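Okay, so here's the structure we're looking at.
What you see is the complex with one protein chain gone and the rest in place.
Chains: A, B and C, in written order; residue numbering restarts at 1 for each.
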Amino acid sequence: MNDETKKTIYRNMLRIRRFEEQIFEVYTGGLMHGLAHLYIGEEAVAVGVCSALRDDDYITSTHRGHGHCVAKGGNLDQMMAEVLGRVTGYCRGKGGSMHIADMSLGILGANGIVGGGFGIATGAALSAKLRKTDQVAVCFFGDGASNQGVFFEVMNTASIWDLPVVYVCENNQYGEYTATDSVTAGDTIADRAKPFGIPSSTIDGNDVVIVHETAAAAVAGAREGKGPTLIECMTYRHRGHHVGDPGDGYRSEEERQAWQDKDPITTFRARLVDEGIDAEDLDGIDAAVQEEVADAVESAAGAPYPDVEEATHHVFA
Amino acid sequence: MNDETKKTIYRNMLRIRRFEEQIFEVYTGGLMHGLAHLYIGEEAVAVGVCSALRDDDYITSTHRGHGHCVAKGGNLDQMMAEVLGRVTGYCRGKGGSMHIADMSLGILGANGIVGGGFGIATGAALSAKLRKTDQVAVCFFGDGASNQGVFFEVMNTASIWDLPVVYVCENNQYGEYTATDSVTAGDTIADRAKPFGIPSSTIDGNDVVIVHETAAAAVAGAREGKGPTLIECMTYRHRGHHVGDPGDGYRSEEERQAWQDKDPITTFRARLVDEGIDAEDLDGIDAAVQEEVADAVESAAGAPYPDVEEATHHVFA
Amino acid sequence: MSSPEREITFGEAVKEAIATEMRRDELVILMGEDVGAAGSVFKILLGLHEEFGPDRVIDTPIAEAGYVGLGVGAALTGMRPIVDIMFGDFMALAMDQIVNQAAKLRYMSGGQATVPLTIRATMGAGRSSAAQHSQSLHAWASHIPGLKVVVPSTPADVLGLFPTAVRDDNPVLFFEDKMMYAVKGTAPETVDPIPFGVADVKREGSDVTLIATSSMVLVAFAAAETLADDGISCEIVDPRTMVPLDTDTLVQSASKTGHAVIIDEGCRSFGVGAELASVVYEGAFDYLDAPIVRLGAMDVPVPFTKPLEDATIPNETDVVRAVKEMLG
Partner (left out) sequence: MSSPEREITFGEAVKEAIATEMRRDELVILMGEDVGAAGSVFKILLGLHEEFGPDRVIDTPIAEAGYVGLGVGAALTGMRPIVDIMFGDFMALAMDQIVNQAAKLRYMSGGQATVPLTIRATMGAGRSSAAQHSQSLHAWASHIPGLKVVVPSTPADVLGLFPTAVRDDNPVLFFEDKMMYAVKGTAPETVDPIPFGVADVKREGSDVTLIATSSMVLVAFAAAETLADDGISCEIVDPRTMVPLDTDTLVQSASKTGHAVIIDEGCRSFGVGAELASVVYEGAFDYLDAPIVRLGAMDVPVPFTKPLEDATIPNETDVVRAVKEMLG
């Protein structure tokens, strides 16, 4: 990984972090309607994986989707406008946080159905294979989603048809307020790929380099026709399940602190500095990102809501 | 296994075989409406497993359900009457072949939905556990059903809650006209239990003794609170997918012959004779079964259809 | 009955009704995602887990088909499970269990099986939750023989109808509009079970019948107040259960007033409003002075952004306008 790549990765993780912090602000400030699920603490997964993708590769995302969208190249202005329900948003305000999509970047959408991306990503992989485009599809999903039956249905199918799809599990130890262990049998989620003959591994999801390298190998394999893989990334959400949840109570202070100490961004920054990258360069990135995010909020907050007539648009093509 | 048990097992396998042969007769004779799925060739699975069960244990069955019902003690008269749609049938003619049930024997029903028994059997196991009855539930299902997502959902749940359920896969190498291999990833279906920490094995499903012993151990474990198991029984259906399918074309003559040679009944009979059981005793069983089955057809064919008013009965309790 | 009245929210009524049934009958259990210590994502179930413990208030994996299926199996074998579908939209993942299994097992078995399963599901838009967390899908279940369907509109009705659901030997879909959880109402200290299939005339009137379901009853009340100022007298009829449906009460009211407006939050087309209208036409044809007006949600996926979302749901203004046009 050269310095430029490192900085880009650093920058993208930061963009997610700062964007999400702003989401929390607009929520508490009463600027947004509804809820949003923050990705803070899990940035290394989205960025590690998406930095291994081509622009025309596909991803499917989750209800906790901002990170994936940013990492795949999503525009912060349009994202923030969408979260605020404005007509300048990615979905003209009709989707909101849980449905941000950018078809031009292969972002096939965040999804409000836990496990909703499984079929879509695997179908996109089938499509890529049939159209012979050598595109790859990545399916992000949570530990909770790994208990949905359709996960196994698509793994079986992807395996028999050798589809170019990478399943990326973000195991953040909880599904809502329920600890993963208490509802998820077996040792690892990675094991769930094995009966289908799908290679899998469980990795440190807070180490963006490991994530990147593991994903790059999986993506390259998929592109070469070697079929699907599953990567389980161990990580943690620093915040609550959604912006309205303080995130404590069901999680010990100790546990939360331990993961704070493993923050993917601060640890990566320290490493970059160790590896000789100028701290000032990184500060410069910080400042630029801060500005980019502030601009996004400002432009979004100033944008209009869609006209009421838009309610009936886009039901059908 | 003492001689009495051996003879009972032999008798029950034969009862299934002869019953099914009669189903084919009534079908070709135009006496029944609709279709039925014959179990011929797979008798060792149902009988091996059910002979390890208590009367108050539960089973869920499949579209290919006659064998399970007979093995769990079902009454042939009521079964045949049901297949012929008569009011004296198990379901008063309203269910037919695919829905035969005998709640008094714990037969929670054949099922027309491939995979339809997974939730029911696992829920029955939960019920047994909560009511502290030490009943066990057995879920019969096919290789095809092992690709339905709900299979994995219930295995996960049964594992985390240590439910007394035994999943019995009848791997007869085909789902309808499609070879199992072509749509089913991985080496064995038994492997699919592993990521959930559920013990599993693949066994010769045509050897009724092996099936019985494996099932007995699984059932005993479940009863003692050791949780679920999965048993994959390798077997073959001699006939077509249903009575109207000759069963050739998609299966080679060679393959079919090879399995004919491993017929679970003739091999078991030979073994019993080897083990010193009088062939005449077995002939006597044959004759008695033949008569029982003939009687079932006769009584069913003579029974009336339900009155048309019955169409509106039993929608609600 | 003159048991003293008290104030209670819709959400509190749900919890009280569950608790009462669980105390009464230990075969009653509650299963669903985060129904345990978390007290549901709507927080309305807080306390049940403490009182009844994890064996009876059971957190399930995120696997709607699986755990509804477990509910069917448990119901079939002696339990009386209450199964929780957090957002009614997720029913779509469990339709096979609900429709092909729960609804049909009794009939297919010729009356041998009973499936005393209660499925609680939320419905309703209004929370800026967008298209996958806002649907009102009670029309689907109402179309399936073997299912009973409850759409309560007040805390008191929840307290009366929920026990009926749990004690019913058939699968019952109990739809709770999540926008009403915080809504207060009065209820007697102890509430007798309310039988299914009995519509409630919630307000008497003479000019027009407003047939409203679930939270739309509140909309109907608001409209009725406004219309009263204009001298228009509205009768509000709440069917309370879609299946069984109290056709008689609907027909009688519409025959009396000669006018009917139906208000339901499901999508208008092919929604329950069509059935309600049809039975009223069939029974009151000679008494109707004008075509029935059906108000329902716009035939669009529920949009996220507030101004659009609000526009898709029938509101007081829509009802007032419909009534005035009809009578004018």
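Keep this in mind: contacts are C-beta pairs under 8 Å (C-beta built on N, C-alpha and C of every residue); 3 or more make two chains touch, one makes a residue touch a chain.
What you see is a predicted model, and the numbers here were worked out from it, not measured in a lab.
Chemist: Pick out which of A:C69, A:V83 or A:L108 touches the chain that's been left out of the picture.
Modeler: Considering the complete complex, A:L108 is the one touching the chain left out.
Chemist: Among the options A:G73, A:G119 or A:G221, which residue touches the chain absent from this view?
Modeler: Residue touching the absent chain, from the options given: A:G119.
Chemist: Which one touches the absent chain: B:A145, B:V211 or B:L272?
Modeler: Looking across B:A145, B:V211 or B:L272, the contact with the absent chain belongs to B:A145.
Chemist: On chain B, where is the contact patch with the chain that was removed from view?
Modeler: Against the left-out chain, chain B lists 33-35, 85-86, 91, 93-99, 111-116, 144-145, 147-149, 175-178, 182-184, 250, 305-306, 308, 310-312, 315.
Chemist: In the complete complex, the non-displayed chain touches which residues of chain C?
Modeler: Answer for chain C: residues 65, 89-93, 95-96, 98-100, 103-104, 107-108, 130-132, 139-140, 142-146, 242-243, 245, 266-267, 269-275, 277-278, 281-282, 285, 290-292, 294, 298-301, 303-304 touch the chain left out.
Chemist: In terms of residues, what is the contact footprint of the unshown chain on chain A?
Modeler: On the side of chain A, residues 58, 60, 89-95, 99, 101-104, 108-109, 111-113, 116, 118-128, 130-131, 137, 149-150, 153-154, 156-157, 160, 313-317 touch the unshown chain.
Just so it is clear, only the chains that are shown with their structure count from here on.
Chemist: Among line, ring, star, complete and other, which best matches the way these chains touch?
Modeler: Chain contacts: complete, every pair touches.
Chemist: Farthest from chain A in C-alpha centre terms, which chain would that be?
Modeler: Greatest centre separation from chain A goes to chain B.
Chemist: If you average the Cα atoms of chain B and of chain C to get two centres, how far apart are those centres in Å?
Modeler: 40
Chemist: What is the distance in Å between the mean C-alpha positions of chain A and chain C?
Modeler: Chain A and chain C have C-alpha centres separated by 36 Å.
Chemist: Residues of chain C that contact two or more other chains, please.
Modeler: In chain C, residues 60-61, 63, 65-66 touch at least two other chains, as defined above.
Chemist: Which chain A residues reach two or more other chains?
Modeler: 147-149, 182-184 - these are the residues of chain A that touch more than one other chain.
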